[in-house]
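One structure follows; several queries about it will come next.
All protein chains of the complex are present and in place, except for one that has been dropped.
Now for subunit A:
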Amino acid sequence: MSKRVLVVSHAHPDFSKGGAEVAAYNLFKAVPDIKGWDAHFLARHGIPALQRGNAISISHNGGNETLFANETDHFYFNLTQPERTMPWFRSFLKGVKPDVVHFHHYWQVGLELLGEVKRHSPKTAVVVTLHEFLAVCSQHGQMLKTNGQLCRKSSDAECHACLPGRPPRDYFLRKRYLQTFFHYVDHFVSPSEFLRERYIEWGIPAEKISVIENGLPMHGAVTDVATPAATASEEESRVMRFGYFGQVNPFKGIDLLLSAAALLPKAIQKKVSIEVHGGGLEHQPEEFRYKVEKLLADAPKCVRYYGPYSQDDLPSIMGNVDWVVMPSIWWENSPVVIQESYKFKRPLIVGDIGGMAEKVKHEETGLHFRARNAFDLARVIQRAVTEPGLWDRLHAGIKPPLSSTDCADIHTTLYNQILDRLQSQAAA
């Protein structure tokens, strides 16, 4: 009889394309490929039109996918309606009978569900994949202070200084409270070492967190697309293309890239094409919107703003740039853009901090620049354009990203270890 993992996600990728829900869904889809395992997917939604009467959950896509209507607060990640959600979840667990419940994210899911799994059965393993620094940082989980500075470690006093609306004690209590729920977790998964270390500093025992990169479905992969850069040195007149992919928001550093473009020497500007692929600017704060719009208006001709793209378009647009630029001004965790770049064997230019610096090996699979520094970004872009053989060397250093199947294999191995341990503890 197969073991069963219930993958719980804060969203379903059919409705939202965030990295966490995509990673969760990829895992769910890949687990059945591993012998002796099957999976069920439970995704939270907040879409009223999906609800059927007072029912909390509905099936989705047929088979093993369930959606449940739910909300949490943004400070404690607690259910807003525990009296409804908890009995339903209890009942749901009885029906699915999972051996492992694997939560991707706890935001919008509800931390109380962690404890409910253990009350349902102490032998059921609880695994949580940490996707952001939400527990560590109540400033959107980004460890980016309200004054724009990077935050390196949370503390009651510093959190209060950053977000003075609450006294320091609230941050102490929040941490203790969240840790109380984390007590029920048998093991944590972090997609990056950087994020793992932040959570260890915050209080999770090191032995309880493993790093497992998010898996990427490799079907349709263009593993070695045409390499326009390979001919660049032969054709001096050819323009080198740099691509920005992702949401256009204050944290992703689009303004930094546009500033860097303006700082490039004229001669270099003529040799580059900086392409911005991403949407969402219209949803950003007015101040940021104005800034980006002005930068775009004043940008040199080498800058082109293409707007949103779909995942299906990615092979053509990412496959047609030479470099992928990630100018994020925050740490990042394990950006899917980096994995996608590797999938298309595109070297990256990234800030030298956090998950970006970890995932992109300087001078091996890409180049680092001093994060949050437009001058240095311009310098690195200039180097990428002018240094012969650089692109080829970095391109050659790129390995394919972890596939969903391999990722599922690693996960199920971990599940088995945890289940064995729980069984031993129960026997003892």
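The rule is short, and it goes like this: a contact is a pair of C-beta atoms (placed from the backbone, for glycine too) under 8 Å apart; a residue touches a chain by one contact, two chains touch by 3 or more; residues count from 1.
FYI, contacts and distances are computed from a predicted model.
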Complex minus one chain; that chain's UniProt name from "Tetrathionate reductase family octaheme c-type cytochrome", "4-azaleucine resistance transporter AzlC", "Glycosyltransferase, GT2 family" or "Transport permease protein" is "Glycosyltransferase, GT2 family"
Of A:L79, A:I204 or A:V350, which one is in contact with the hidden chain?
-> A:L79
Among A:H183, A:K266 or A:K399, which residue is in contact with the omitted chain in the full complex?
-> A:H183
Looking at A:E116, A:D322 or A:E358, which makes contact with the chain not pictured?
-> A:E116
Of A:V96, A:L173 or A:L296, the one touching the omitted chain in the full complex | A:L173
Subunit A, residues in touch with the chain not shown (by the definition above) = 78-79, 82-83, 86-87, 112, 115-116, 119, 122, 156, 169, 172-173, 176-177, 180-181, 183-184
